[in-house]
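Structure provided below as structure tokens; questions to follow.
Excluded from the complex is one protein chain; the other protein chains are retained at their positions.
On to chain A.
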């Protein structure tokens, strides 16, 4: 069985994003970029499944600029076997991504597609679900645990107030939640080996997919600055304060 792992290059989670002065988006010039953390969890899970002898090959795929090669090399250094970069400098919306992934999945025929539940840049949380719908495949989203048995995969999903267990017949789509696993560091020998692993470069037109945007970003703004709090002496003062503010 093959596992396909889509990964996205995003602003590093440690970086505090700055909004561009004209409000057209987040300023990414000279900002550290990394693999989307949820995708890192997806890569880790795919490698663990392979290490458990339940998959033969892990293929990482990224859709984005040439620099997304670095993100793919990270996936290869963690243990993916080969990578595909669908190169474009345009912003690709979740539907476009899902269509490209569908085309790749039809070519590669993976038993599983594992991807992050969302990317931390736009927080769309749509790609996995759209891919499942386009391919008419079962989906297990927000995975907390993933277990493979024969031709089915059991996914414990993180839902409000608990866990829901679903059993899917493969091929299937799984999206990862934060607690699924803790991704490994790439070791030095694996970083060196990753440089020699195959990385194919394609472009969206190769798959006949129209990635023209359907949405228009009208404005991006900084979150409001949080005001300083106020300390009160006792409960009576608190109640009086709340009443004065008209919230109680």
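Heads up, the rule we're going with is that contacts are C-beta pairs under 8 Å (C-beta built on N, C-alpha and C of every residue); 3 or more make two chains touch, one makes a residue touch a chain; residues count from 1.
The definition used in the following text is that contacts and distances are computed from a predicted model.
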Answer for the undisplayed chain, UniProt naming, from "Acyl-CoA dehydrogenase", "3-isopropylmalate dehydratase small subunit", "FAD-dependent oxidoreductase" or "Thiosulfate reductase / polysulfide reductase chain A", is "Acyl-CoA dehydrogenase"
Missing-chain contact among A:24, A:165 or A:187 belongs to A:187
Touching the unshown chain, chain A contributes residues 30, 32, 70, 73-74, 77, 185-192, 194
